[in-house]
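The complex appears here without one of its protein chains, the remainder shown in place.
The block that comes next holds chain A.
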Amino acid sequence: MQSWRRKSLWLALLASWLLILLGLFPLLRLAVPTSPRAGAPQGWPRWLDTELLQSFAKPGELLEDGPRPPQALRGGSCNWGACFDTSKCRGGGLKVFVYPAAGPVSETRRRILASVEGSRYHTLSAAEACLLLLLSPDTSTGERDPVPPQWDGGRNHLVLSLHPAPCPRTFQLGQAMVAEASPTVDTFRPGFDVALPLLPEAHPLRGGAPGQLRQHSPRPGVALLALAEDGGRWHVAGTDFSACPWDGRCEQDRGPKQTHPGATLPNATFCLIPGRGPDVLHFLQALQAGCIPVLLSPRWELPFSEVIDWTKAAIVADERLPLQVLTALQEMPLTRVLALRQQTQFLWDAYFSSVEKVIHTTLEIIQDRIFGPSAHPSLLWNSPPGAILALPTFSPSPSDFPFYHLQQGSRPLGRFSALIWGGALGQPPLKLIQAVAGSEHCAQILVLWSSEKPPPTRWPKTAVPLTVIDGHRKVSDRFFPYSAISTDAILSLDAHSSLSTSEVDFAFVVWQSFPERMVGFLTWSHFWDEARGGWGYTAKRTNEFSMVLTSAAFYHRYYHTLFTHALPKALRTLADEAPTCVDVLMNFLVASVTKLPPIKVPYGMWHQEARPPPLEPGGPGLRQEPQPAAQNCINQMAAGFGHMPLVSSRLRLDPVLFKDPVSVLRKKYRSLEKP
């Protein structure tokens, strides 16, 4: 007991000392003057008499400004407001006329002309055009082009020049805009001119090579840094650059070095590009290679700088601070490196990989200027799938698109619209309508009646509204953006489709997790046919698939807008002529946007047994095997897209307890498991 008391005494004593000490320290700190030099100027002083200070301007002074007459800027210092007449673009939006080439044209010019003609803005009549495109004469020929007929002082003209060299212009530019490859910052007029990338001679017209980054890897493993050298070559350096002068040229030997000949792409994390190097080609090479461009005080405007946020994909550093840049690159957080590399790939693929993309991006920029407030927001330009594939006319709000839910913190609407393509059928698909209307997620049913016969006046009673839309014969019209479609999700169906409510419910829940993809029940797969030297596709059941049939598939309604307004007309005509082609086309379109395969969900085999025998060949319905003639369609599509966008998948998404040996009562989607 005594030890207890002794101890508590000690403790009390200790505690009191501690308290005293604790109390004393702040006092000591207060007491010791913090500044050794009393009276020296220290920080910005807190004035004792701030209330005596006056405001920098008297009330009213700012409002009494004398007015100045408006100045119209003309000629050399043109800007968009003063030198472009948007009144011509009213109504039809941007219409582009391109002056036909006179005489023989070079390959590059031919590609540019083809790209403009393939654009959705192209018009053949100069009178109705609001933008007239003039290809700057080839510098090599030295020929003097006459002033074009509709010149009008250059008003509403865009002079396209793919070479940065000051081209010998035989006429004054007047009020024309200039789209020039790598223009110098001194002559570039922001918001009026367009900066283009410098394209190599053999740049493909369409499609184009994909980026080199095949996986999300922050470091390619070979080198940290590659330096641009003359002639489009790269000097891959290790991590030791202490001996390297920073103008991009290194005389000394720095251990292991490899020099790539020709246009080989650099295999490094960062690509150092000197600012005044004549060879701006390096920039595109680095972009394609997924090598983060480090531009040292560039004297040229970065391509499409009006809309592309280059800080997300490149680093513009000061050439005078080499060591600092180097340290910053070495110490850059992994997360940032990863993000920068991925952005290079996205930008390359969205805007630079083909001549067509470069031209279309240019036109899209002009279109955005005309649109003013309803132009693409910055998010649409700077995140996948890019502004060419995200039409601002669809919606002003990014959360209406299927692509930006994560960035916006939004989710797709929780209901769907069933769109039943009537085909040539004379009978309403009663069973199908009942099954679909039975889904708790169904908001409405739309029937596209396209038979010769008038639609029946009586339709089955359903829990959801049923609307009949009339009068379309063309197959491609099933993907028209009907204003009646009020939900984000569309369940596209044929009159012949057979589905159960469970299947619809589950597929829709899956779609909500993947709103940018197609979620379907029946699949096709494409393959490379060695024998025929072309693509083929099959409906046979295989271990993988790359297309889902639109006769029963969920997808976002945005794809209707894209299908109707962004696809080249030739491809849609093709689909109208060979109706099975429309499935291929839709799958091509979605795959080229998402770069991902569609999603397959389980589909009861009993549907197929219960189904009536196939109707007329090629007609809509649950087509089992594509017709031989239709096989050719996939090759035409691939040619139209310039590449094969389809991606294969080896998985199917099933309900969590699908066919598990547990009580059926535990399972949410029971009827999916019918034998």
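By our rule, contacts are C-beta pairs under 8 Å (C-beta built on N, C-alpha and C of every residue); 3 or more make two chains touch, one makes a residue touch a chain; residues count from 1.
In this text, contacts and distances are computed from a predicted model.
Visitor: Have a look at "Glycerol-3-phosphate acyltransferase 3", "Sodium/potassium-transporting ATPase subunit beta", "Exostosin-2" or "Calcineurin B homologous protein 3" and point out the UniProt protein name belonging to the hidden chain.
Guide: The record names the chain that does not appear here as "Exostosin-2".
Visitor: Which one, A:13, A:463 or A:484, makes contact with the chain that was left out?
Guide: The single option touching the absent chain is A:13.
Visitor: In the full complex, which of A:510, A:549, A:590 or A:637 touches the chain missing from this view?
Guide: Spelled out, the listed residue whose C-beta touches the missing chain is A:510.
Visitor: Taking the full complex into account, find the residue in A:105, A:316, A:468 or A:566 that is in contact with the omitted chain.
Guide: A:316
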